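Coming up: chain A.
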Amino acid sequence: MDILYRIFIDPFVQMGGAPDLLVQTLWEGLVGGVLYALIALGFVLIFKASGVFNFAQGIMMVFAALTLVGLTEKGVPAPLALLLTIGVMYLLAVAVERFVLRPLVNQPDIMLFMATFGLTYVLIGVGELIFGGNPKKMPTDALFLPSGAIDLKILGGLVSLQKLDIAAAVIASVMVAGLAIFFQRTRIGRALRAVADDHQAALSVGISLNQIWIIVWFTAGVVALATGIMWGARSDVSFALQVISLKALPVLILGGFTSVPGAIVGGLIIGVGEKLGEFYWGPLIGGGIESWLAYAIALAFLLFRPQGLFGEKIIERI
Partner candidate 1 sequence: MKLKRIVLACATTLSLVAPALAQESVFVPLFTYRTGPFAGSGTSIADGMHDYLSMLNERDGGIGGVKLAIEECETGYDTKKGLECYEAVKPKGPVMVNPWSTGITLPLIPKAAVDKIPILSMAYGLSASAMGETFPWVFNPPDTYWDGMSMIIKYIAAQEGGLEKLKGKKIGYLYLDAGYGKEPLPFLDQLSKTYGFEQKLYPVPAQEMQNQSAQWLNVRRDRPDYMIMYGWGAMQPTAVKEAAKTNYPMEKFISIWWPTEDDAKGAGKEAVGFKTLNWHAATGDFPVIADIRKHVVDKGKSLAAKDKIGTVLYNRGVYNSMLIAEGIRNAQKITGKKVVNGEDVRRGLESLNVDAARLKELGMEGFTGPIKLTCADHNGHRPTFVQRFDGEKYVKITDWIEPMTDKVMPLLEADAKAYAEKNAPWPKRTEVCDVKS
Partner candidate 2 sequence: MRIAQRATARAHDEGERKVAATARPAGTEDTFPKLLRHHAQVRGARPAFRHKDRGVWRTWSWSETYDNVRGLAQGLQTLGLRAGDKIAIVGANRPLLYWTVTAAQMLRATPVPVYADAVADEMAYVLENADVKIVAAQDQEQVDKLQSMADRLKLLDYILYDEERGLRSYDHARLRRIEDVLAEGRRALDDDPALARALDESIDAGTADDHSIMLYTSGTTGRSKGVVLAAGRSVAAARDTVAFDGITDADEQLAYLPLAWVGDHYMNYAQAFVAGACIACPESADTVQEDLREIGPSFYFAPPRVFEAMLTRVTIRMEDASALKRRMFDHFIAVARKWGEKILNRESVPLAARLHYALGEALVYGPLKNVLGFSNIRVAYTAGEAIGGELFSFFRSIGLNLKQLYGQTEAFLYVTAHPDGAIRAETVGLPAPNVEIRIAADGEVQFKSPGQFLTYYKDDEKARETMTPDGFVRTGDAGFFEEDGQLRILDRAKDVGKLADGTLFAPKYIENKLKFFPNIKEAVAFGDRCDFVSVMLNIELTAVGAWAERNNIAYASYQELAAHPRVYELIGKHVDEVNAALAQEPRMAGAQIKRFLILPKELDADDGELTRTQKVRRSFIAERYKPLSDGLYNGADIVDISTEVTFEDGRKGLISGRVKIVDLARHDAAGKERAA
């Protein structure tokens, strides 16, 4: 009975007992979720336009952040470094298109998936070769990112909102909005949407498939950079961040591989879910369950809706 109490009653008692903590937990979950969502967004962009399940999105994030930090450490002014990094991400997109996607066109999806594994290893190696394996500090000030916290004394307690986290949320919203406009309003964006449905249709818009790939990968690279800056500012920029990026995978399951809103909503659900789980239920089984909770949530979800939250129902044709 005690067990049942601790599982089903106690956590809620705690929530009620310290609403400020609950709010804080939710906030932390939301912020974490936003960052997961950003990584997932990169996945979705690429998957939507090229059908490639880009496992390298995580390492792209690390690589982008490392490049930025590496450049600033070399004394390049931060804004310039930012531009240069964007340039590097563009070159990366071109290289990926030229050396990975183009030769692998028409290969089964799993091959492209594996190729992004190879890409991951190459980027890790190159990244470490150039920047070394040391964790690096994100020059938040130089990038005009706020620091410090806003402390709200509410609910009989204190809810502390890091300005950085707020910035992350704002940037994420801006990016999503920007991408939405890009997809809805621009010619290239429409082509990108078309390519997801029909490669031929895209060609009729007058953009070659290769260009589209470059654009998508570049866009994903920029998203990765933004994500990298945020994560880097929260902890340090190091290759260990890549493991965290795996968290975007359950987000994808939840949101569906092709849905931008799905990535956002999925990210938030996963973020909040795992924080609540870890905070209120984790201690029951010794804590540290965050490492798999997200996957478990996604898996449970998947069993009921195999195509994800926003994915289209798969009708099998024969």
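The rule is simple: a residue touches a chain if its C-beta (ideal position, glycine included) is under 8 Å from a C-beta of that chain, and two chains touch if they have at least 3 such contacts; residues count from 1.
A word on the picks: all candidates are chains of the complex that A comes from, given by their letters.
Fair warning: this is a prediction, and the values are worked out from it, not measured in the lab.
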item: Touch-positive candidate for chain A in this complex, from 1 or 2; value: 1
item: Chain A - residues contacting candidate 1, complex; value: 18, 21, 24-25, 28, 31-32, 128, 132-135, 137, 147, 149, 160, 162, 231, 234-236, 238-241, 243-244, 246, 274-275, 278-279, 282-283, 286-288, 290-291
